[in-house]
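A single protein chain has been omitted from the complex, and every remaining protein chain is retained in its original position.
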């Protein structure tokens, strides 16, 4: 059905009483997500979107078990909020905010590794298990994009994901899980770390990777395919193939520095590993059709 | 035969070119210890006690595999030297020096736990696998003390260990391994963490614990016995039964604070768990005789 | 935010990393006094952010006052976006090393790199002598350890006599990295002088924009940008890049903007500029339009597919901007996502055809811009 998140996952929302937190918690619940508690210091005893609010994560966790936490906090507080979730023993965290300071992000990555936790983000719309549950903000009401199916999607982008997922759906497919790992230079979970979950998921037939210039994550995926860590079909679309060197292309992580991170290198690596690489969005659908016998 | 250390263990000596480092390295080799390398920054290319010296632990480890490291460094450099050993992947470390700053010691304990390493010390004579190998300084030539046998010994003291081990030998027994966990308030390995190794060692029939006032380590041993983590006979001798409250009794770790750490409480806990407790050194031998059928 | 060399060297000096004697002047008139202080021979270095200054004739070695005046004049008239000129003592070079610190996103640590062959660009080093680049990883929580730095210096094989001072410089450089929350600190070359000392020959520091709120000392000024449009966009927090083609891109979402950028190039169009107004900037259609109007573009291509960045809000902003600013160029728009029906109605009200398909929008924009370039 999905990876990381399903309808049984007990979700906490840190920063639930903010405007965005409340608004999207309501949407998450409407979509089927099992939101069990929220945290905002000083607001214990209140309810937000019908969910009980606690002063701290530990106090929320004492009240009811928690499997995953979604952070609706400003970037400058992201590190501390993550540490709080990890200290309370939560092993799945999604961080939405854009603009986490780099030095904080490094320490967060290290802390996530040490805790053995899967921390998704920052700078992402979150994750959605199609038709079941979501942590983050997805316009699930757009039927030409958000359709359940058997394609796993992982992405560094927001709007581009809508664009590409619409092509997946146009070709007659749908998604199992969509994992937004985010557009930061230090994604707290990397593409290659998501792949094993899609590999194990009996309801995912193939994966669509939506990448871009900058970093080495796409190369790591190529390596995972070469090492047979991932053996299902993979279709990649990468933005920024014609981007110039040394300019941040929108995302902080989308930059070619010290000769590393060009889309061309990434495309070669993926092709050499046996992945299919789309040059234009429309090709994503046709490539999927070429390799998958069944659409459902 | 022994725990932690035997003749096959490849030992590094950090701080090997100092006077003590060189002197005891020679003794260690004479006793049978497999010392493969030493480290002193700036002295790569030299030899000390016949052992090649390297600038850094990593460079030594590149040259030949290392299983364990012995630190002959002053207390103010102990933390950094330990970090260097751990970063090089060494999983057994013995730290001899007395006077490690408390805040350093806390961080060292945390780092050892995180690295999954057994770090023995500080403020100890080290460890000796009787008749085979030693890391540290033991007067192994004193025959009325250092005799191989089937008793595991673990201790917080130096001179008292000679006193008690002499009683073990006087009663006709000998030691398998002697583990000096040291007299600091933050021992980097605790008694209860050594016990499982003695439990598994087919050549250890019983354990003698040499404890003292301060801390909660003896209580943790009682707990391990109660939980059947350790099921062999255990004889304990604890110094400082009549010590006054609030005074450091020699060792920094030997102090009764906030009502915790009295020997009387420790004795009660051990007795209740089923351990035998000697009130005077001489009784250690007689208690061993009372429980063990064979001395060899 | 990239710092100029003279700023990097000030930060180095504050933390006691050795740097050459130097004077910074903002005007060619200052050259006489500056060279008197520094003495001859000395080096004139244009304070610009781009690399390759030597090849561009923006670094000049001068040995007397006449040369100093003429070269300073030449540099001041040649360099663009120059914050000023650095006059620096000429250091007697025995050897040049490379050292830098960046973030390692894989391990979640800081990565310090060193190489015994400095002076050239790190890319060239990585391409030509990768085996000579040595690296250590530093856990930000534990902080840097002297044994790590010592090990790195031993590994690049520097002289035993320089281990002590080299260790201190790299420990201090790490403090510059941490204290200022830098993305990059680099000393290249780290010069070994003929009298066996180490001194920072050049300095590059890039401060993390996301952390600048904690470092009020760094103020972005016009000097950091190539033109008005880039500066205005930066002031608004809008990602913006200047090119010299025909089609202005005003898109929402970095990945989508990059994709549109590729499609324009693929189908033979040329990009005039790149403006990304997604995320927190989706309300800023009017400001974005103002920035686009600072350029002589032939057509404006708007592509969005947003969630929180609602299509109707963006369309409303665009319609208002058109009414108020009356941009002189034609507009092609594919605005999709949350609220797209209202968005399309709004566009139709301005006689803009609401497109659904990104490729179709790109083709139309290219056609309007005068067709495919050869």
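As written, the chains take the letters A, B and C, and residue 1 is the first residue of each chain.
We take it that a contact is a pair of C-beta atoms (placed from the backbone, for glycine too) under 8 Å apart; a residue touches a chain by one contact, two chains touch by 3 or more.
A quick note: this is a predicted structure, and the numbers were derived from the prediction, not measured.
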Among B:50, B:65, B:101 or B:274, the residue in touch with the chain that has been omitted: B:101
Option touching the unshown chain, where B:41, B:149, B:183 or B:233 are the choices: B:183
Touching residue (missing chain; options B:38, B:121 or B:215): B:215
Residues from chain C at the interface with the omitted partner, ascending: 139, 141-142
Chain B residues touching the omitted chain (full complex): 75-76, 98-113, 125, 137-139, 142, 155-163, 166, 183, 185-187, 190, 210, 212-213, 215-216, 237, 239-244, 247-252, 254, 258-259, 279-282
Where the missing chain touches chain A, by residue: 41-42, 44, 55-59, 80-81, 83-84, 87, 107, 111
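The definition used in the following text is that only the chains that are shown with their structure count from here on.
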Arrangement of touching chains [line / ring / star / complete / other]: line
Central chain (by mean CA position): A
Computed distance of Cα centres, chain C from chain B, in Å: 55
Euclidean distance of C-alpha centroids - chain A vs chain C, Å: 28
Separation of chain A from chain B, taking each centre as the mean of its C-alpha atoms, in whole Å: 48
Multi-partner residues of chain A (at least 2 other chains): none
Residues of chain C touching at least two other chains: none
